[in-house]
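First up is the structure itself, then whatever we jot down about it.
Of the protein chains in this complex, one is absent; all others appear in place.
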Amino acid sequence: MSKQTEILERVIIKFAGDSGDGMQLTGTQFTNTAALLGNDLSTFPDFPAEIRAPQGTLAGVSGFQLHFGSVNIYSPGDACDVLVAMNAAALKVNLSQLKKGGLIIVNTEGFDAKNLRLANIPEDKNPLNDGSLDNYQVIKIDVTKLTRAALEGSGLGIKEIDRSKNMFVLGYLYWMYNRPLENSIKFLEEKFSKKKDILDANIKILKAGYAYGDTTETSLRRYIVNPAPMPPGTYRNIMGNQAAAIGLIAAAEKSGLPLFYGSYPITPASDILHELARHKNFGVRSFQAEDEIAAISTAIGASFGGHLAATASSGPGIALKGEAIGLAVMYEIPLVIINVQRGGPSTGLPTKTEQADLLQAVNGRNGEAPVPVVAANSPADAFEATYEACRLALEFMTPVFLLSDGYIANGAEPWKFPQADDLKAIKVEFLKEKNAGGKFLPYKRNEKLSRPWAIPGTKGLEHRIGGIEKQHETGNISYEPENHEFMVRLRNDKVEGIANYIPEQKLDSGPDKGKLLILGWGSTYGAIKTACIHARSEGFDAAHAHLRYVKPFPKNLGEILYNYEKVLIPEMNMGQLLMLIRSKYMIPAIGLNKIKGLPFTAGEIKDKIIELMK
Amino acid sequence: MSKQTEILERVIIKFAGDSGDGMQLTGTQFTNTAALLGNDLSTFPDFPAEIRAPQGTLAGVSGFQLHFGSVNIYSPGDACDVLVAMNAAALKVNLSQLKKGGLIIVNTEGFDAKNLRLANIPEDKNPLNDGSLDNYQVIKIDVTKLTRAALEGSGLGIKEIDRSKNMFVLGYLYWMYNRPLENSIKFLEEKFSKKKDILDANIKILKAGYAYGDTTETSLRRYIVNPAPMPPGTYRNIMGNQAAAIGLIAAAEKSGLPLFYGSYPITPASDILHELARHKNFGVRSFQAEDEIAAISTAIGASFGGHLAATASSGPGIALKGEAIGLAVMYEIPLVIINVQRGGPSTGLPTKTEQADLLQAVNGRNGEAPVPVVAANSPADAFEATYEACRLALEFMTPVFLLSDGYIANGAEPWKFPQADDLKAIKVEFLKEKNAGGKFLPYKRNEKLSRPWAIPGTKGLEHRIGGIEKQHETGNISYEPENHEFMVRLRNDKVEGIANYIPEQKLDSGPDKGKLLILGWGSTYGAIKTACIHARSEGFDAAHAHLRYVKPFPKNLGEILYNYEKVLIPEMNMGQLLMLIRSKYMIPAIGLNKIKGLPFTAGEIKDKIIELMK
Amino acid sequence: MTENTALQNSEQKLTAKDLVTDQEVRWCPGCGDYSILKQVQTVIPELGIPRENLVFVSGIGCSSRFPYYMETYGMHSIHGRATAIASGLKAARPELSVWLVTGDGDALSIGGNHFIHMLRRNFNVNILLFNNQIYGLTKGQYSPTSEEGKITKSTPMGSVDHPFNPIALAMGADGTFIARSMDRDPVHLKDMLRRCHQHKGTSFLEIYQNCNVFNDGAFEIFTEKKTKKQETLFVENGKPLVFGANNEKGVKLDGFTPVIVDLTDSSNSVNDLWVHDERDRVKAGILGRFFDNPAHENHFPRPFGVFYVEDRFCYEDALNEQINSVLSSKGKGDLNKLLRGREVWEIA
Partner (left out) sequence: MTENTALQNSEQKLTAKDLVTDQEVRWCPGCGDYSILKQVQTVIPELGIPRENLVFVSGIGCSSRFPYYMETYGMHSIHGRATAIASGLKAARPELSVWLVTGDGDALSIGGNHFIHMLRRNFNVNILLFNNQIYGLTKGQYSPTSEEGKITKSTPMGSVDHPFNPIALAMGADGTFIARSMDRDPVHLKDMLRRCHQHKGTSFLEIYQNCNVFNDGAFEIFTEKKTKKQETLFVENGKPLVFGANNEKGVKLDGFTPVIVDLTDSSNSVNDLWVHDERDRVKAGILGRFFDNPAHENHFPRPFGVFYVEDRFCYEDALNEQINSVLSSKGKGDLNKLLRGREVWEIA
């Protein structure tokens, strides 16, 4: 029987199952294949908070959302078109995210009495039978049974056999979306190069899934999603934490400095440490410290020693670093502090995303201790943002905050990666000799108000630095009142002066004056961008500007803001950028705040745009 | 020869000498006597940063400023009328603070070759001879010589003899200001009750100083400063840190709770610990922890156990407490966190004052972690502010920040202390039984959105609290997105809702609408109040409002602000309250900022008032 | 009220079941934490402490989820600070029975300082350190107890940190009760839990705990039947150090040097063996250093049991004595006097 083929512009698939069902791998494989076919895409995994929550329970559901298309994609998307549910719990947790009329692919074995009970569903309310899914298209496949049948006699144990059932689903989806199997087969071959029997089983099941689609009548439709009109070039897929790690290495290479990374594990920042630890051949010194205070302290020591030094953590760990950040402000040494934000306060929602540490970055220290703040917009953008944070730290001899979040850290997207040669140069020169007519003034400043970097080992530049207020230029201890005010203002001017050396703020889209500007920062980028496109298509032409620099603001930001009747600031917090903007520019900007541990959907922002513009 | 007696309204004396010269004691004695005579007054000591900087050096100068009068006194005052300088360094450091034409009393022996050298004064520039003091009245006394002469044959060693020379100065000033010696003699009798020879020597020298004024012609004038028109009542003298300590004890007594105080020493907060440690007969458990994190953590443990728990530190130590404060926010347990602010950032100017930790108090934590912030205005006011912070903590089950600063902590003023019975009641009731129809809901809320306090030892109320997001009412762990947003908003509403239970903002002085409002917080109170009085007398009638509550702001604050054309916010920082006010009320308030480690002078503020009003 | 009088107030006997909460236990299936939870729930009722007088305090980590599963008072706190929190609680409420659950990262990495300070101050608190030699909750980085060369996510080429010996560290910090047990030996574990309770002062119990997801089998050699008897040394006060499948081996001291002897060889006698003395600090120190890598030849068996006990005053007792002594000498403080201070004057 011939099946109908439809062309789609974009698809959002949510792969959901128990933590042990391999949904992260399935999603990643589908993603990589989509990327190789030239789709634009964006993904976001959704882990359970527990390491391994009890199998089959609601807490144990692991999900992976993929948004791919023949158009440009800026976020993992809002409601899904397709939901793969390997068990009852996965269906229950994710159903509300599925579009009405959307497609559900279920593994029927995951809806047996035991699984229903674990998902807290009364047995007589089995969603597969009780009509509650009538508004959706449901494809029921007994994946477990089919997998076992296919591998009978393979010599593998039942546990190993069952573990390959995710390949059946992958194969089936490859069939449905007209995708080749080669890429995944290659992947399996690498992964199981030493376990021939398991490799064979996986490939067999992958093909079985494909064949099942081809031969059965479970679905009468197949879909084609054409390549997206992406700028020509070579692409790779990248996750945010990985991008940050690579950004650090790139900045070290380009500045000619060794990289020191002092860190203490914490979700969702740990992967930066893991990634860096793998690159010792770049001379990376990654140091797992005893706590966050030691982590930043070691980085401070390494920075004094002439390394590009960085540390990363998430909210609670950043809180612990406050005192040492103040020290780095006084020292005026380069240091990059990455905060991969998660849901707060306190331990909060450690595996969820949030943007509620902005004011902590700006104000979370004693005294007037200004630190520039740079924000990453998306997984791939984390590379550039990190690189830029390093550049500022080195050129201005200052600690710099880089804000990322759980959504950026674990999300992935295609990245038209640069060539090493294309990266902005970072010029670092250690001072080699006395800088003031036979005298050495460690706090003498250049036109950027930046001081020289004189590292141990340099003859004649022996000097002492400390956290007590320093005399201008000499850096000696000074309790002199006038000097203190002078230095506080000087450190402030230095940071504010960075505005003279960063690009002016640009609009991301929309008219350059008018009714509404959406001002964003960080990971809301994709949702805002998509929302603007959708609103525009409905006749509401809002402008969008997205901040890379949250402190100092770009010089022309005020001008831009004053060009609009209204300014909307969507944030995953209670209005933190909002507060900074209102107090600085005296405009009654409006906040759109979501504090659910989840990113905005484009729809939420679009609705607000329309509400404000109509 | 009869000497002229003049009546003065107010006098500012600065006692200055080497750290070893006993100027703090001299100042305190003169202060106590002034208080007993009914003068209003205010004092501020000015310690060197070193424990004992080398004798005679500029770094070793220790000062004590006293402002007393027959009128109301609100601050230690600006420029001095009298400068006592025990050595050359003391003169050099303090001369710029003396009014033109003011009186200088010097100990000539402190201007010998050695002392000049230590003070970095070329020998030929001895200020006592080179005419540089021509614009002042100078009384030169060889105090050392006179003291030694008076005690010849006393059997005391030369070191002990010299140590009593400050009594000579005190006696001389008592003569000059017509003060009785009795009070100081009583003090000496107590202090040296076990060292009869030293007691006798001190009294002898005190009287010798008095007699010296009476008989010699060093001064032809004496002064009378009459009692001030203070509200009738009984007064004592009190320092800010002492007031805070007593405030904690009073709140504990009035609420019927034991007091637990966990702290780690740091300048200028340590004296609160020292004071509390002395009051074990109030059942105070003072605990010197291994660091600031442990200090607040022990307080959190004690609070869970049902104690009124408090911790104090200064900037760097407060930075370390950020993570634990977030935990207390999540726990929703009562806790008072006192920050005795000092010059920052980092170690900064540890012995100097500043107000630059306000935004740290408001924002210095990860996530949305709202904490009420209460500020003390003056040394005596620290009692009431502390008491109020305790009340809010207990009634709203929340950590509360109390902001003090070095100026308040070490300053002193007369205090019309209350009777225990006059203190506002603080009602605390531990929950005794289940609160929800046979169930216990630890996070069920009352009309203040406050939760019950159920302490270990209470049968049937066993429950667990933690830093992970909690389910509404049950307090169980919840990763549910809607619940998270609900709880973040609830915790915010609870803190903002305190505005419904605190007094409305009142004006301290001035017209209730008009051209200019000065909005202050913290220790700028006295300087602003005095500045307003002076400006008013010059025809510039500015209004003054002073915030006790910085978070939440009093409900009517906006109304008040909108009644003035201009709002001026003087702060010892770069504009922190300014930022909060601008962003919340959208008014272009103006900052007056001083970041010198020193309090404002009334003159500085008055000048600004006039500049803005004319 | 002291802990002991509190004991007597207990009205009806608790059962293990009474200590189970309504929260689903969320450790990975197979995790060693389950067994420890079970033994704690079994032992506690024996101790006769009223449930409302029990408080479990923890930091952050898999192990630190423990309080949620105990139907007592409980505090799940922040990483590394449980020791400090428990110190404050115990200082405030000495009559409570305070149990602290922590991990190797929680107690010895970020929490190392509060840990050693609690030991020296000797608060009467029971510390249960679940040592799985790994960071479980953050998914598998090495910890300060991981062995040298350990390959983990953060040390793909192997760790270059020399690990702590927790027993030695606790001895160095003047701990007054130092013991070790394991998740897989319920009888021994229960015994150690009882001893912890009995000891007045900080009881430090290191519990080897299998993290079957990120460090499976770390202690297999000590816990599994096949090797356990050869590789472990269960010490008991007053008993000679004997081990081996058939108790055929012993440890004697040659001067300060411990030597393993073969008891089947007639030239050796049980009577020559080192007799364990919990109160001998020097010997406890030597025993604590039986810490070789079991892969090394001629290695010593790993000791389990109580290494060391000492009687020393508890911080909270000394603190309360001070308070009581002032109270009895000066009487209860009078707030009006305090407000009034030493010197006052009247304005009419």
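Per-chain residue numbering starts at 1, and chain names A, B and C are given in the order in which the chains are listed.
We take it that contacts are C-beta pairs under 8 Å (C-beta built on N, C-alpha and C of every residue); 3 or more make two chains touch, one makes a residue touch a chain.
Predicted model, so just to flag it, every value in this text is computed and none were measured.
Touched by the hidden chain, which of the shown chains?
Listed by label, the shown chains it touches are A, B, C.
Of A:Phe30, A:Tyr235, A:Trp521 or A:Phe540, which sits in contact with the chain we cannot see?
Among A:Phe30, A:Tyr235, A:Trp521 or A:Phe540, only A:Tyr235 touches the chain that is not shown.
Out of C:Tyr73, C:Trp99, C:Phe130 or C:Phe164, which residue would touch the omitted chain in the full complex?
C:Phe164
If I consider the whole complex, including the chain that's not displayed, which of B:Phe44, B:Phe111, B:Phe187 or B:Tyr264 touches that chain?
The single option touching the absent chain is B:Tyr264.
Which residue, A:Leu66, A:Leu188, A:Ile293 or A:Ile338, contacts the hidden chain when the whole complex is considered?
Spelled out, the listed residue whose C-beta touches the missing chain is A:Ile293.
Using the touch rule from the top, list residues of chain A that touch the missing partner.
Residues 32, 35-36, 38, 227, 230-238, 246, 249-250, 253-254, 258, 260, 262, 279-285, 287, 289-291, 293-294, 297-302, 304-307, 309, 323-324, 327, 331, 417-420, 456-468, 476-477 of chain A touch the chain absent from view.
Need a quick check: the contact residues on chain B for the chain that isn't drawn.
Chain B touches the missing chain through residues 50-55, 57, 59, 264-267, 270, 273-274, 277-278, 280, 286, 288, 290-292, 316, 346-347.
Please identify, in ascending order, the residues of chain C that touch the omitted chain?
Contact residues on chain C toward the absent chain are 109-113, 116-117, 120-122, 144, 157-158, 160-165, 168-174, 256, 280-283, 285-286, 289, 312-313, 315, 318-319, 322, 325-326.
The working rule: only the chains that are shown with their structure count from here on.
Centre to centre, by mean C-alpha position, how many angstrom separate chain A and chain C?
So the centre of chain A lies 40 Å away from the centre of chain C.
Just curious, how far off is chain B from chain A if you go by their C-alpha centres, in Å?
46
Return the residues of chain A touching two or more other chains; collapse runs of consecutive numbers into ranges.
Touching at least two other chains: 59, 316, 346-347.
Two or more other chains touching the same residue: where does that happen in chain C?
In chain C, the residues touching two or more other chains are 60, 78.
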